[in-house]
Each structure stands twice: as structure tokens, then as C-alpha cells.
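All protein chains but one are shown at their positions in the complex.
To keep things simple, chains are lettered A and B as they appear, and every chain counts its residues starting from 1.
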Amino acid sequence: MSGIGSALLMQGSIRTEGGGGFTPPGPADFDLPPVFGGGSSFTLMGQEFVLGVTKPMLQVVLSGVLIFTFFYLASRKRAMVPGKLQFVGEEAYGFVRNSLGRDIIGSHDFQRFTPYLFTLFTFILLNNLFASIPFIQFPTFSRSGMVYGLAIMSWIIYNYAGIKKHGFVGYMKLQCVPAGIKGPILALLIPLEFMSNILVRPVTLALRLFANMFAGHLLLILFALGGEYLILEMGAAYAPVGILAWVLFVAVAFLEILIQFLQAYVFVLLNAMYISGALADEH
Amino acid sequence: MQTQNPTHVVRAAEEELNPLIPHLAEIGLSLVVFGILFFLVKKFVVPAFEATYAERTTAIEGGLAAAETKQAEADAKLAELEKRLADARHEAARIREEAREQGAQILAEMREQAQAESTRIVDHGKAQIEAERQQAVTSLRAEVGALATGLAGRIVGESLEDDERSARVVDRFLADLEAIEATGAGTSGNGAV
């Protein structure tokens, strides 16, 4: 269980060496030991947490530094005819600003939210891409805590924007009372709308990103370790299957890059839609 | 089954791990990093990009306006030049026309003058000829009368002493002579003129 497996995980995984049978990858592969620190630990909800700086934490900080450095350099020159760096920066910014901000929130309000959406998109995209960048190869957002933070923030922002515009009662009415429906059926619909618009949204927002990153990375570990196991442990008869698994690993890795982009896009798109829904005029 | 024991132990430990339960430090860290990044982006990156967009828009619009004025200027200049050219052509045509007219006029004048001069010369010649002829006729009449009378007196002798009769004979002779001369002058006068 060395080679690709440990290269993929960088930290090595908690699993038994030798013994009988193949140990499939599981949630333990995402619970990396601390890089430094990690003397004491505490228990929360039946889970033991080690206090220390882990790899995803370093990745989050690294992503912040990289994003700011890149876009600061790209935007600093402000040339009328952009160079390569500025062009890339402007394309990324223009993509978020126009197709996510302006087209969905509407030209009246989108300027206020452009910095937020742009930061969110680049932050999620780079942290997702970390899963495919060699020598990092760990999706930051496969740690649920990272995603919960962003989801809570999104929830606060779109609700705050709505309450600020319509007032608390007006906003609740906007979100919970469906238009054009009267009578006792409202008693059924209002709690349902409240559930789906206020309570479930942040949960699905967080879990969508988390689950995609988690499952995608799990799939990659499975193909890598499974292929390795088939080639090294099962004997020559299974070697072609192991090689096929590795070929599939490459294919799935490319699919993952697509999914990483798509999840960042969907996360920001849904943020923009929730904001636009919260800012919508009363119907 | 004995060999599987270690795997089962690990499995039991793994199943206790619930990936959905967050690490509190991660929630805080992601929010803090995102917050710092957000403020940096909002302060430095977005204004710079927006300013670039705005500048580019104004530059393009300004460039378009400048190009439009330039175009208008060029059009005006071209129109003016064309007008000047047309004027010049017109002028040239006018001058040419005038010159032709003048030439024709001069020519006509000259012709008229020449005509008049020739007429005058011819008339003058005619009058002189007439005068000379009259003179010749007068002198001839006198001489021819005297000659004829002398000749006839010599031929007929003294019978012609009667003056009255001789005058009658001379007159009749002269009349005859004139009639002959008139017909002869009519035919020969055509050739003289």
C-alpha cells in the first residue's frame, strides 16, 4: 500500500498493512493527521478531534494567498489592451460578473454582490482544483467543516439582503407565501415553503459541494488503490484488470476536473439565485 | 476468520468516523480565510477591474467620437475640394466659351470690315471709271463733231455753208454714233467691270 496510494494521500492513510483482503477506502481517508501540532484532542458528538494544523487547513490558507496574489497582479496594470495575465483575470472576473451576477441578480443590484460572488467562485474553484493538482491532491471541501462555514455565510447573506430590502415580515411573506394561492391550503404550503426556502437551502448547498468532492475523491482513491491491489496482491491474472482500473483512474480524474468546476459554478449560481429571489419585488 | 480480525478492528474504528460532523476549527478557518480574501478582493481587485472596464468603455466611446469627428472633417474637406474643383472647371469652361465668342466676334468684325473695304474700293473704282468715261465721251463728242464736220465739209465742199443744215446733219450723225456706241458699250462694259 505505498506508491500511488500514499502519493495520492500524501499523508498516508490509516489502514493496516498486510493482513488478508482489500480494505476499501472510507471516511478515514479524509481524516488526515495533523501536519504539526496535534498534542491534545477533544470529543464532540462522539467524534474525537485532534487539535492541530491539518493539510486542508493549510490548503485553505494557501488558496487565499494564491487567489489574492494572482488577481492582484492581474488587475494592477489596468492596461487598455490586456496582457496575458490581465486577460485571464479579466475573463474570470467578467464571467462571474456578467453571467452569474448581472444575468441572474439583475443589472440594478448586482454590483453590490459582485465582490462576494467573485471571491466565492475563485475560492471554491481553486480549493476544488486542489484535488487534481499534483502533490496537493486533496479537495479542501471534502472536509465538511470547510463547507459548512461557506454555507452558513451564504445563508446569512441572502437572508440579510432580503430582510434589509423588504423588512422581516415582508421578507418572510415573500419567501413563505406562494403567490396566487388562497384558502386553507396555505396552512399546508407555508411550512413547506419555509422548510424549502429557509431551512433546507443552506443544508443542500453545503452537502452538495461536500458530497461531490468527498465522493469524487473516494472514487479516485478506490481506482488507484484497487488497481494497485489487483496488480500487486492478486497475481498476474488480475494485472490487466488493475491496469484497466488505472486507465479508468485517469478518465475519472478528468471527469473530476469538470465536476470541480461545475460544483463551484453551481454553488455560486445558487447563491446568486437565492440573492435574486430574496431581492425580488413582492408578487 | 482469524486473519480478518485486524481488518475488522480497523473497520469498526472507521465506522465511527462520520464525515458529516464538522471540525469546528475548519468552520472558523474557512470563514476567516474567506473573509480576509473577500475584503482584499473587494478593496483591491474588483475596483481595479471595474475601473479598467469603465476606462476601456470610455476609451472606446471616445475613440468612436473622435473617429466620427475626423470622418466628418474629412467629408467636409472632400466636399469643399470637390466644390472648388467643380468651380474651377466651370470657370474654365466659361472662359473658353467667352474666348470662343470673342474670337467669333472678332472674326465677324474683321470679315465685315474687309467686306466694307472691298465694297468701298470697288465703288471708288467704279466711280472713277465712270468719271473717266464721261470725260472721254465729252472730249470725244467735241473732237468727233469737229472732225466729222471738217471731213464732211471737205468732201461735200461749199454746199454745206448753210449752218442750220450742217448742224442738223451733225446732230443726226452723232445720235447714230451714240446709239451704236451705247450698244457697243453695253457689251464691252460687262467685260470691263
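List of remarks:
We adopt the following convention: a contact is a pair of C-beta atoms (placed from the backbone, for glycine too) under 8 Å apart; a residue touches a chain by one contact, two chains touch by 3 or more.
Keep this in mind: contacts and distances are computed from a predicted model.
A single chain of the complex does not appear, and UniProt lists its protein name as "ATP synthase subunit c", one of "ATP synthase subunit c", "Electron transfer flavoprotein subunit beta", "Aminomethyl transferase family protein" or "ABC transporter permease".
Residue B:L20 is the one among B:L20, B:I36, B:V144 or B:L177 that touches the chain missing from this view. Checked against the full complex, the one of A:L32, A:V60, A:A74 or A:I104 touching the unshown chain is A:I104. Contact with the omitted chain, checked across A:I152, A:L232, A:V266 or A:A280, is made by A:V266. Contact residues of chain B toward the unshown chain are 4, 11, 15, 18-20.
Hidden from this view is one chain, which touches chain A at 20-21, 99, 103-104, 200, 203-204, 207-208, 211, 215, 266, 269-270, 273.
Here is the rule we use: only the chains that are shown with their structure count from here on.
Of all residues in chain B, those touching chain A in their complex are 3-4, 6-7, 10-11, 13-31, 33-34, 36-38, 40-42, 44-46, 48-49, 51-52, 55-56, 59. Put simply, chain A touches chain B in their complex at residues 14-16, 19-21, 23, 26-28, 30-31, 44-47, 49, 51, 56-57, 60-61, 63-64, 67-68, 71-72, 74-76, 78-80, 82, 86, 89-90, 93, 97, 114-116, 118-120, 123, 142-150, 152-153, 207, 210, 214.
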